[in-house]
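First the structure, in the form of structure tokens, and then the observations on it.
With one protein chain removed, the remaining protein chains of the complex are shown where they sit.
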Amino acid sequence: MNKKSVTEGRRAVITIRGLKKFFGKNHVLNGFDMDLYEGETLVIMGKSGSGKSVMIKCLIGLETHDEGTINIMGRNMENVTEDELNEIRTEVGFLFQGSALYDSMTVRENLEFPLRRHVEKMGHFSDATPLVLEALESVGLAHAIDLMPEELSGGMKRRVALARTLILRPKIILYDEPTTGLDPITSKEIVLLMKSVQQKYKTSSIIITHDVDCARFISDRMILLVDGINYAEGTFAELDASTDPKVQAFFKS
Amino acid sequence: MSFFRTSMQYILKYLEEVGEMSAFAGRFFRELFRRPFESRELLRQCYNMGNKSLLLVGVTGFIIGLVFTLQSRPKMLDLGASAWIPSMVSISIVREIGPIITALICAGRIGSGIGAELGSMRVTEQIDAMEVSGTNPFKYLVVTRILATTLMIPLLVVMSDAIALFGSFLVENTKGDVSFRYFFDEVFLSLDFVDLIPSTLKTFFFGFAIGLVGCYRGYYCKHGTAGVGVAANTAVVETSMLLFVLDFIAVMVTDIFY
Partner (left out) sequence: MEKSVARNIRLGLFVITGTALLVAAVYFVGQKQSMFGNSSQLYAVFHDINGLRPGNNIRYSGINVGSVKEISMVSDTIIVVRFGVKNDILPHIRKNAHAIITTDGLVGNMIVNILPGSSSGLAVKAGDTIMSFARVRTDEMLTTLSVTNENAALLTAELLKITREISSGKGVIGSMIKDTTITTDLKETIHHLRHTTEASHATLTKLNRLITSLDKNNNIVGTLRDTTLPVTIRQTLANLERSSKQLVKVMDNVNGLIGNADSTITNIRKGEGAINFLSNDPVLVTKIDHTVSSLDSALMKINDAGVKLNENLEALKHNWFFKGYFKKLEKEQEKKAGKN
């Protein structure tokens, strides 16, 4: 009921129906449904090993799912060509849990790497510095442009990774545990940054986390992933008020 | 029964890996001719593999030339055939010792390097990051590296051969008063295209094998940081074995044509 009120009149950019993923006999995902609407921030919570990361990797095509359909911006992911997939991937940013910066390259090269390989979308640059600087400024790290990843702290790495995602101007950003492994203060900074990026670039986001504070602060809507299905959906307030013991387990810890 | 089953499993696993590696090689050739070309990364890899291995390969080659001549010299003197040392040394170095030793050293240096680098890129999700940014990590990481080893190993072998012959000349010169002119006259007199061409051609395959196995092991690295060590280790072991097999095949093929 309330779900309708939040999502009413909005276009779904990602639609997942009946997603199943097996690792041998282990059913990680068992019929997961999800919609992401334009401009919203969706937080997906779940325990470790509940299949959150697997779901998001299936979404971007890093893992292949066994059953179900995934539709991103009107395109069915089951039958896209490699070129089409790469085109979709420029529209969908992905922020890895461990930042995944290319550690043999400087920050600048990290950011230039995707930029120079999407000439058809981004155009050809003789000097990409303005764009790189713009992306770094939006995460507050313009001064770190010529550093190597090993010279950066964990929080800075996340920010650079975010800048690297932003440089392709994606319409959707997927965050895989953005605050995990960071101290509370840095976590807060990252969450604030995500919020500001969200407003600045008008992106839709899916955030995978088990950080309740993060979820409370940033979410428009939440999905609880339990036993491989979307167990509960709603705003943070709605779910926090739920009496379901499995839902309560997330909030009363 | 259980022994049978385990050995069957090993065989199946082995076959699976051979198949995967062949598919990997096939993908290399498909991607090789597809635009865009990662020429800058290719040059960087060539530099890393070529120039930076030169010292190691050169020193090894020099010592091999030196030791090989020192060791065979007394026996040849006994036989009264010391005049044959240049030709004997040159043929063995150019045909066999130069290529195989250089390739083995490069398997250790370059192969393990590739395995560890790509392996750690895999476990820290850097390869995934490239993939999700819509770029082609295979082209950027694998094609450039395999191409670089395929092109650089032959050059390293040629240089190693030259340095080894120079080392051999030094021994001959100091111990046997052999002039530079005479030594290298003898060397080129005894060398034939049959010695030179097949042994140069096979080094391209050696280079390809080093790049292929290293990249394959690194690219499909699993099980976290421990997996990186395994990838590097397996890359060296498998490459070394593959090198000997290739060498054996090369010798047989050469025998057919000459």
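Order of writing sets the labels: A and B. Residues in every chain begin at 1.
Note that in this section a residue touches a chain if its C-beta (ideal position, glycine included) is under 8 Å from a C-beta of that chain, and two chains touch if they have at least 3 such contacts.
The structure presented is a predicted model; accordingly, all values stated were derived computationally and were not measured.
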Tell me the shown chains the invisible chain touches, ordered by label. B
Among B:N173, B:T200 or B:T254, which residue is in touch with the absent chain? B:T200
Of B:M21, B:C46, B:L66 or B:V171, which sits in contact with the chain we cannot see? B:C46
For the chain left out of this view, which of B:A162, B:V230 or B:V251 touches it? B:A162
By the document's definition of touch, the residue of B:L191, B:V230 or B:V251 touching the omitted chain is B:L191
Note that chain B touches the absent chain at residues 40, 43-44, 46-47, 50-51, 54, 154-156, 158-159, 161-162, 184, 188-189, 191-194, 196, 200
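The criterion applied here is as follows: only the chains that are shown with their structure count from here on.
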Hey, how far is the Cα centre of chain A from the one of chain B, in Å? 43
In the complex, chain A touches chain B at residues 60-62, 85-90, 92-94, 96-98, 100-104, 113-114, 117-118, 161, 164-165, 168
Residue numbers of chain B touching chain A in their complex, please. 36, 117, 121, 124-126, 128-136
